[in-house]
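Quick one: the structure is below, and I'll ask about it shortly.
A single protein chain has been omitted; all remaining protein chains appear in their positions.
Then we have subunit A:
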Amino acid sequence: MSLAIRLALHGCANRPFYHIVVMQTHRARNSRAIEQLGTFDPMPNKHDEKLVALNFDRLKFWIAHGAELTQPVGKLLGLSGYLPIHPMTYITAKRNRERAAAELAQKETQSTETSSDDNS
(Lines give C-alpha, C1' and ligand atoms only; values in the text may rest on other atoms or scores of the structure.)
Protein backbone atom coordinates (compact mmCIF):
# COMPACT_ATOMS: atom_id res chain seq x y z
CA MET A 1 0.00 0.00 0.00
CA SER A 2 1.81 3.06 -1.17
CA LEU A 3 0.64 6.23 0.52
CA ALA A 4 0.70 9.76 -0.86
CA ILE A 5 0.20 13.15 0.71
CA ARG A 6 -1.62 15.04 -1.99
CA LEU A 7 -4.17 17.69 -2.86
CA ALA A 8 -7.85 16.84 -3.27
CA LEU A 9 -9.80 19.43 -5.21
CA HIS A 10 -12.92 20.66 -3.47
CA GLY A 11 -14.78 23.93 -3.80
CA CYS A 12 -17.14 24.56 -6.69
CA ALA A 13 -17.25 26.00 -10.20
CA ASN A 14 -14.62 28.72 -10.64
CA ARG A 15 -13.70 28.50 -6.98
CA PRO A 16 -10.97 25.94 -6.36
CA PHE A 17 -10.18 24.86 -2.83
CA TYR A 18 -7.90 22.01 -1.87
CA HIS A 19 -7.73 19.61 1.02
CA ILE A 20 -4.28 18.28 1.80
CA VAL A 21 -4.90 14.58 2.44
CA VAL A 22 -3.19 11.26 3.00
CA MET A 23 -4.47 8.65 0.57
CA GLN A 24 -3.35 5.56 -1.32
CA THR A 25 -1.65 6.51 -4.58
CA HIS A 26 -3.95 4.53 -6.82
CA ARG A 27 -7.20 5.98 -5.40
CA ALA A 28 -9.24 8.58 -7.26
CA ARG A 29 -8.51 12.22 -6.41
CA ASN A 30 -11.60 12.93 -4.35
CA SER A 31 -12.24 9.47 -2.96
CA ARG A 32 -12.30 8.92 0.77
CA ALA A 33 -9.01 9.97 2.35
CA ILE A 34 -7.26 8.22 5.23
CA GLU A 35 -6.76 11.53 6.97
CA GLN A 36 -7.01 15.20 6.12
CA LEU A 37 -3.86 17.07 7.10
CA GLY A 38 -4.82 20.59 6.12
CA THR A 39 -6.19 22.92 3.49
CA PHE A 40 -4.87 25.15 0.73
CA ASP A 41 -6.85 28.08 -0.60
CA PRO A 42 -5.29 29.12 -3.93
CA MET A 43 -7.46 32.21 -4.39
CA PRO A 44 -5.97 35.31 -2.72
CA ASN A 45 -8.19 36.71 0.04
CA LYS A 46 -9.00 40.40 0.46
CA HIS A 47 -5.64 40.94 2.12
CA ASP A 48 -3.98 39.43 -0.99
CA GLU A 49 -2.77 36.29 0.74
CA LYS A 50 -3.03 32.62 -0.16
CA LEU A 51 -3.74 30.56 2.93
CA VAL A 52 -2.23 27.20 3.76
CA ALA A 53 -3.04 25.31 6.95
CA LEU A 54 -1.20 22.13 7.87
CA ASN A 55 -1.17 19.79 10.82
CA PHE A 56 2.60 19.40 11.00
CA ASP A 57 2.43 16.78 13.77
CA ARG A 58 0.41 14.39 11.62
CA LEU A 59 2.41 15.31 8.53
CA LYS A 60 5.56 14.17 10.31
CA PHE A 61 3.79 10.98 11.33
CA TRP A 62 2.72 10.11 7.81
CA ILE A 63 6.09 10.96 6.26
CA ALA A 64 7.62 8.63 8.83
CA HIS A 65 5.19 5.96 7.63
CA GLY A 66 6.63 6.33 4.16
CA ALA A 67 3.98 8.53 2.57
CA GLU A 68 5.30 10.24 -0.56
CA LEU A 69 4.69 13.89 -1.30
CA THR A 70 3.20 14.88 -4.64
CA GLN A 71 4.73 17.83 -6.45
CA PRO A 72 2.20 20.53 -5.44
CA VAL A 73 2.43 19.50 -1.78
CA GLY A 74 6.22 19.36 -1.96
CA LYS A 75 6.23 22.89 -3.37
CA LEU A 76 3.99 24.17 -0.58
CA LEU A 77 6.12 22.54 2.10
CA GLY A 78 9.24 23.96 0.49
CA LEU A 79 7.76 27.45 0.59
CA SER A 80 6.74 27.02 4.23
CA GLY A 81 10.35 26.39 5.25
CA TYR A 82 9.52 22.92 6.53
CA LEU A 83 11.40 21.20 3.69
CA PRO A 84 14.09 22.52 1.34
CA ILE A 85 12.62 24.59 -1.48
CA HIS A 86 11.28 22.36 -4.24
CA PRO A 87 13.42 22.38 -7.45
CA MET A 88 10.34 23.17 -9.52
CA THR A 89 9.79 26.39 -7.53
CA TYR A 90 13.19 27.67 -8.72
CA ILE A 91 12.29 26.89 -12.31
CA THR A 92 8.84 28.55 -12.18
CA ALA A 93 10.34 31.56 -10.45
CA LYS A 94 13.00 31.89 -13.13
CA ARG A 95 10.44 31.52 -15.93
CA ASN A 96 8.14 34.09 -14.33
CA ARG A 97 11.01 36.56 -13.95
CA GLU A 98 12.07 36.07 -17.56
CA ARG A 99 8.51 36.52 -18.78
CA ALA A 100 8.09 39.69 -16.73
CA ALA A 101 11.39 41.06 -18.07
CA ALA A 102 10.35 40.25 -21.66
CA GLU A 103 7.01 41.99 -21.20
CA LEU A 104 8.71 45.03 -19.74
CA ALA A 105 11.14 45.18 -22.65
CA GLN A 106 8.29 44.87 -25.13
CA LYS A 107 6.41 47.71 -23.47
CA GLU A 108 9.49 49.91 -23.58
CA THR A 109 10.10 49.30 -27.27
CA GLN A 110 6.43 50.04 -27.98
CA SER A 111 6.55 53.29 -26.05
CA THR A 112 9.78 54.39 -27.82
CA GLU A 113 8.20 53.54 -31.18
CA THR A 114 5.08 55.60 -30.45
CA SER A 115 7.15 58.53 -29.19
CA SER A 116 9.37 58.43 -32.31
CA ASP A 117 6.18 58.36 -34.44
CA ASP A 118 4.96 61.48 -32.64
CA ASN A 119 8.27 63.24 -33.30
CA SER A 120 8.20 62.48 -37.03
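Operating definition for what follows: contacts are C-beta pairs under 8 Å (C-beta built on N, C-alpha and C of every residue); 3 or more make two chains touch, one makes a residue touch a chain; residues count from 1.
Just so we're on the same page, contacts and distances are computed from a predicted model.
Q: Any idea which of "cyclin-dependent kinase", "proteasome endopeptidase complex", "28S ribosomal protein S22, mitochondrial" or "Electron transfer flavoprotein subunit beta" UniProt assigns to the chain that's been left out?
A: Spelling it out: the chain absent from the display is recorded in UniProt as "28S ribosomal protein S22, mitochondrial".
Q: Can you list where subunit A touches the absent chain?
A: 38, 44, 47-58, 60, 63-64, 66-71, 74, 76-77, 79-85, 89-90, 92-93, 96-97, 100
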